[in-house]
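Here you go, one structure.
Note that this complex is displayed minus one protein chain, with the remaining chains in position.
Going by the order they are written in, the chains are A, B and C; count residues from 1 in each one.
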Amino acid sequence: MFEMTIQPRFSETDAIGHVSNTVMPTWFETARDPIFSILHPNMVIDGWPVIIAHIDVDYLRQIHLGHGVNITTQVEKVGTKSLTVYHEAWQQGRLAASGRAVLVYYDYELGETVAIPDKIKIELEKNITVVPITKTK
Amino acid sequence: MFEMTIQPRFSETDAIGHVSNTVMPTWFETARDPIFSILHPNMVIDGWPVIIAHIDVDYLRQIHLGHGVNITTQVEKVGTKSLTVYHEAWQQGRLAASGRAVLVYYDYELGETVAIPDKIKIELEKNITVVPITKTK
Amino acid sequence: MFEMTIQPRFSETDAIGHVSNTVMPTWFETARDPIFSILHPNMVIDGWPVIIAHIDVDYLRQIHLGHGVNITTQVEKVGTKSLTVYHEAWQQGRLAASGRAVLVYYDYELGETVAIPDKIKIELEKNITVVPITKTK
Partner (left out) sequence: MFEMTIQPRFSETDAIGHVSNTVMPTWFETARDPIFSILHPNMVIDGWPVIIAHIDVDYLRQIHLGHGVNITTQVEKVGTKSLTVYHEAWQQGRLAASGRAVLVYYDYELGETVAIPDKIKIELEKNITVVPITKTK
């Protein structure tokens, strides 16, 4: 399981007074950096091997300015060509949002999906979490 | 069905060269303005009666700079306290992304969900689309 | 003079209840699209010939949701290697913000600034506005 802490920015709030719901996908994307490091260790844009096929977010509580948000990131499932990542956002000890992203291994030059190389697949599978996450908190 | 056209902004692209996947939830939110007008006709922030419980997005094609993106917005389902909105994003005649948002009727002063008033429910139900959308395009 | 109209998005507001001041540079950048078309007619990212050296914004009035914002864009000055662009943002007939951007002609492959080609310089100079703008509104 990977973790990072984000300080909400004033510009990330909206007129309701809390962090805008539209911000969560940007936080979850940046929390996937350790996953990208596995998929593409040199992190160079040329040859970037992955596209995003799906995201979803469930919003459970408002997120406020002034307190850090802890984002957890886990590999949930690894398929032949794709993987599912699961995130949770916690603020002041409470789960505020959770969500998933489906990433597809992709060859930009061929313009098509390709199989995840075995070496990378093994590395991803090492990071699969088997116990339901929320329950264990 | 509601429609709007968005011109992708340079700042909305990312290093891959296309519009960032994180932008779609902001476009879909702004495309829900006509839904907010039904839910809260005066559009004043005080007394804003709705919170977002869920979003999801399926990404089908890259979105490029230089061509407008047509966003369609439809009411899919109206429940006692919540509604589901369905969006599609089309660029150059091709479906690039689709997604849903679940909005919950909410009293910020009470801090709890409340039933959607009948008058608003009827107005929302008038806008339900019954035929699968993608098929009819 | 170039003009475009932007509808403020809910996600562009902040907790104060108005459009965040951090949004204006993104609006002004997108309003420079016609300038980019002159500088780089094919608008393809490869060979993009310009970097930004400076921006400034003066904020005169709050910008609200619910009303379009008219952005005007003018070439103010053209030098050997750089140009200055001037923007104004008007909402409901009142000037809400103004600002400048200094763009430098740049060869990304050489990694250095280069002279603006004469043909482009002439095209830019055609668009210089000589009368102070705010006064004429």
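Following the convention adopted for this analysis, a contact is a pair of C-beta atoms (placed from the backbone, for glycine too) under 8 Å apart; a residue touches a chain by one contact, two chains touch by 3 or more.
A quick note: this is a predicted structure, and the numbers were derived from the prediction, not measured.
Student: With the full complex in mind, choose from B:14, B:33, B:56 or B:123 the residue touching the hidden chain.
Tutor: For the chain that is not drawn, the touching residue is B:14.
Student: Hey, which of C:4, C:55 or C:95 is the one touching the hidden chain?
Tutor: Here the residue in touch with the unshown chain is C:55.
Student: Which residue numbers on subunit C touch the omitted chain?
Tutor: That gives, for subunit C, the contact residues 15-16, 21-22, 25-26, 29, 45, 48, 51-59.
Student: Applying the definition given at the start, please give the residues of subunit B touching the unseen chain.
Tutor: 10-11, 13-15, 17-18, 20, 22-23, 65
Student: Could I get the residues of subunit A that touch the absent chain, sorted low to high?
Tutor: Residues touching the hidden chain, for subunit A, are 7, 9-11, 17, 26, 29-30, 33, 36, 43, 45, 65-66.
Going forward, only the chains that are shown with their structure count from here on.
Student: At the place where copies subunit A and subunit C touch, is the share of residue numbers found on both sides over half (same) or under half (different)?
Tutor: Looking at both copies, the contact residues mostly coincide.
Student: Could you give the separation in Å between the centres of subunit B and subunit C, each centre being the mean of its C-alpha atoms?
Tutor: 29
Student: From the C-alpha centre of subunit A to that of subunit B, how far is it in Å?
Tutor: Averaging C-alpha atoms per chain gives centres 22 Å apart.
Student: So what's the Cα centroid distance for subunit A and subunit C, whole Å?
Tutor: That pair's centroid distance is 34 Å.
Student: Indicate the residues of subunit C shared as contacts by at least two other chains.
Tutor: Residues 10-11, 17, 65 of subunit C each touch two or more of the other chains.
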